[in-house]
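All protein chains of the complex are present and in place, except for one that has been dropped.
A and B label the chains in the order they appear, each numbered from 1.
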Amino acid sequence: MADAAVRIATERLSAMYGKSTAVKDVTLSFAANRVHALIGPSGCGKSTFLRAMNRMHELTPGGWITGRVLLDGQDVYAPGVNPMQLRRRVGMVFQKPTPFPTMSIFDNVAAGLRVGQRRPKAELAETVEQALRGAALWDEVKDRLATSAVALSGGQQQRLCVARTIAPQPEVILLDEPTASLDPQGTQRIEELLFTLKQTFTIIIVTHNMQQAARVSDTTTFFYLGGMVETGATRQLFTSPAREETEAYITGRFG
Amino acid sequence: MNRAAARRRRSHFMVGLMGLAVVLAVLPLLLILGTLVAKGASSLNLAFFTKMPVPAGETGGGVMHAIVGTLMIVGTACLIGLPLGIGGGIYCAEYPGSKLATVTRFVSDVLNGTPSIVVGVFAWTWIVATQKHFSAFAGSVALAILMVPMVTRTTEEMIKLVPHSLREAALALGYSRWRTSLTVVVRTTLPGIVTGSLLAVARVAGETAPLLFTALGSQYLSFDLDQPMAALPLVVFTYATGPYEEWHQLAWATALVLILVVLVLSVAARLATRGKFRQNG
Partner (left out) sequence: MSPSATGSDATLGGARFGDRLFKAALTLTALAVPVLLGFLVFELWAGSREAIGEFGLGFLTSSEWDPVEGRFGALPLIFGTVVSSALALLIAVPLSLGVAIFLTEFAPMRIRGPVSFLIELLAAIPSVVYGLWGIFVMIPFLRATVFPFLKDTLGFLPFFQGPIYGPGMLSAAIILAIMVMPYIMSVSREVLLAVPNTQREAALALGATRWEALTGAVLPYARSGIIGAVILGLGRALGETMAVTMVIGNRHEIAASLFAPGYTMAAAIANEFAEAVENIHLSALSYVALTLFVVTVLINAAARLLIWRVAQGGGGKSA
């Protein structure tokens, strides 16, 4: 694992809301083609940390950061970096499925493709199909691509959002508790998806569900009170944590 | 035991009294609509819609000039008022914490409560007095000023119903702010904005007071916004307060047409948003 190339990394990253600090001084690196889990009790800063990586954090009123986020070695907060283009390279899936209610299934997946350069129709259709296949949704929706996305079940909607995120071929995918609002079946399908997706993408998933982190991830990082407590290979972190707080958390003594 | 029964009786009595209030409150609506149909429907025929008014004392004639006038005056008011109102509403929803949004919101509420006759005086001082002649355009401006605050407030309220997560999803895809706002947020709330706009149109279409000394009214068919022009509410007013029996008859028929227009707009407005905004997930 140590020899895998670093895709995205943070250097002394702190994220603030006005005067209160949500993430303190976190330095972490994420290797390419792995699933990285961020765990910790609610309010520990893991979601804020995630949102700082694709510069979504700064859209919250009062949100600002110090430190650096490096994507392929380049600081995404450097002056001149366009956050919109950054977000096309670092995609994001949210806690609740967020299909655009006025768009068809097809248009939802194509939404991210249409903001970049113009593509020929055939290529667009091809990319949408690839994305839907990638999100394991193609067989369920191929006959009703033109119908509204709101009619899909919650689990299908979330996979649609995954398809929408992977369609523009980002390098990194950030998932913010993507299964929190899904039933066990929907959760399972998303988890299975992560195994295939990591062949193409670098995946960082925030979850409050430790079993999920243990099942899907290669590395796990434990956040507590805005700080990074411990990071390492998932199996090691769950079997022999180095820090007391980590052990207390994974054995269920708090959080 | 007895006391409890008395208390229950008292409760029943008061509830009954309030039920009676409901009947009393709905009664005027039924009476007004009933009279309008009874007195106005018989005069509604093709000539009423296609003919011009005849000299006082003669029977027959129609109100085509006022139908055209209302369409032109209200249409022009929409062209001015809707973009301003919708734009202002989007601004208040997009930049909710800004000073301008707070001011605009408050001023809209103030203007919403301003009597329409006062707005008429304003339009007169501003346009009619400076141009030194009455004009339909001045009437349109007065109606537009009435529309703007209404549309601003409803547009903002409607946009606020769109879940924040939807906006974030678009931004996370690399959408720019204006694109997120227009193609996702505003697009999603479009039925609500249509509702707000239709309600505003319905309200100003029936307004008389702001037109009294702006559009003034006219006996002739006119398409010139720079000249006085007839409008349905003005016709109702003139004919109702005039001395001739034939005029009163026409006033009823015109009022029936006016109220049909207003009610259809109001009901359509409510239907446009029925069952919308039920986000699942």
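We take it that contacts are C-beta pairs under 8 Å (C-beta built on N, C-alpha and C of every residue); 3 or more make two chains touch, one makes a residue touch a chain.
Just so it is clear, the model here is predicted, and its values are computed rather than measured.
Within the full complex, the residue among B:I193, B:V236 or B:A272 touching the omitted chain is B:V236.
Among B:L161, B:V194 or B:A209, the one in contact with the hidden chain is B:A209. Listed residues B:S43, B:S116, B:S140 or B:S218: the one in touch with the omitted chain is B:S116. Remark: the residues of chain B touching the chain excluded from display are 7-8, 10-11, 14-15, 17-22, 24-26, 28-29, 31-32, 35-36, 39, 83-88, 90-92, 94-95, 100-101, 103-104, 107-122, 124-126, 129, 145, 148-149, 152, 176-179, 181-182, 202-203, 205-209, 212-213, 216, 233, 236-237, 240-241, 248, 251-252, 255, 258-259, 262-263, 266, 270.
Keep this in mind: only the chains that are shown with their structure count from here on.
In whole angstrom, the spacing between the mean C-alpha positions of chain A and chain B is 48. Of all residues in chain A, only 54, 56, 59, 61, 84-88, 91-92, 94-98, 100-102, 111-112, 115-116, 150, 154, 157-158, 161, 164-165, 168, 181 touch chain B in the complex they form. Partner chain A is touched in their complex by these residues of chain B: 97, 163, 165-166, 168-176, 179, 184, 187-188, 190, 279-281.
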